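Structure incoming, see below.
Let's turn to subunit A:
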Amino acid sequence: MNKVPIDEILNKVNGIKITHKRKTRIRVDVDADSLPTLLELIKGRASYIHLSAITCVDWIADNQFELVYHVWSYEEKCLISAHTRIDRGSESNPAKYVSVYDLFKPADFFERDIFEMYGVTFIGSPRMEKFILTEWNGVPPMLKDFDAEAYVQETFKWTDYNPDWLQELTDQGGGIAVKPEDIRTAGNTHNMSTHRERDKAKAAAVKANEKMQGWKQ
Partner candidate 1 sequence: MNALHLMAELIFMPLIAFIVGMMMVLMMRKIAARLQRRIGPPFFQPLYDIVKLYGKDTQISHGLIHDIGIIMAVGGYIGAEILLPVPGMEGIAAKGGVITLSYFLMIPSLGMALGVGQCANPNGSIGISRALTAMLAYDIPFILVVFGAAWHYQSTSLIGMIEYQQMHQWGIVEMPLLAIAGLFALQGMLGKQPFEIYIAPAEIATGPMVEMSGKYMGGLFVMQTFQLYTAGVLYASLFLGGGTSFLTLLPKAFLVVALPMSIAFMFPRYKTEDVIRILWKWPVMLALISLAFIL
Partner candidate 2 sequence: MKKELKIIQKERTNPLAHVFDDFISFCQSKSLFMLHYCTGCGAIELPPAMTSRFDMERLGIQPMVTPRQADILLITGYVSIKTLKRVILTYEQMQSPKYVIGICSCTVNGGMYWQSYATAKKLNEYMPVDVYIAGCMPRPEAVMEGLQRLKDNIRNDKKEHKGSAWKDYFNRYDYYLGNQQALFGDDWQTPTDIIAEAKLYDLETEETYGKHTKLLEKHQTPLLPQEMRIK
C-alpha cells in the first residue's frame, strides 16, 4: 500500500494549522466544526486508531475551552495532538461539543471526565453522568473560577492546632507569636497568584515577629 504522507491527509481539512514539533509529535489546530472530520480522516486513512487522551484546558481569559485530542498511530509511530477551541458557555448555557465516541470507544471515559470536571456536555456520548464526583454538588471543580483553596478554608476547620502545652508556651511569650492564619486573613493569601505576593506576606510575618521580639527585649 502506498503510504500517503500525513500532511496531505491533514491538509484536506479546512483551516488547519500543522506544526511538526518533533519526529513523533504533530500539533494541529483546527476549528471546532472540522475536528470530527479530522479525527475521522486520520483514523480511517492513516491508521491513527489509538486515542491516547482528551484534555480540556480552561482559557478563562479568552472565555474559551481548549480541547486537545491526542491520537497515536501504531504504524506511523506518531502522535497527533489536535487542538480546538470551543465557547466556554455560562452557568445557564453550559458549553457543548460533539462526542467522538462512535470513532473512539475510550472517548466515553475522557468525555465523561471533562463533563464532570469542566461541565462540557458532549452530545452523543453514551454516559453523560457523574462518575468520579458522584457525591459532589458544587460547580465543576476544574474550572479556573472555582477557588479550591477558598472552598477548603470555608468548609474545613483544619488549622486549629492548639495543644495546651503549646498554648502555655505562647502565653509565656514563646512559640509562634503571629499565627499563620492571622496573616492569611490579613493578606488573604489564598488569592495570591504569584510567589512574590506570598513573599510579601512572608516579609510581613517576619516583620511582625521581629516586632514581637523587640517588644520582648
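How were these candidates chosen? In short, all candidates are chains of the complex that A comes from, given by their letters.
We take it that contacts are C-beta pairs under 8 Å (C-beta built on N, C-alpha and C of every residue); 3 or more make two chains touch, one makes a residue touch a chain; residues count from 1.
Treat the numbers as computed from the prediction; the structure is a model and nothing was measured.
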* Touch-positive candidate for subunit A in this complex, from 1 or 2 -> 2
* Which residues of subunit A touch candidate 2 in the complex? -> 133-136, 138, 141, 146, 148-149, 151-152, 155-159, 161, 190
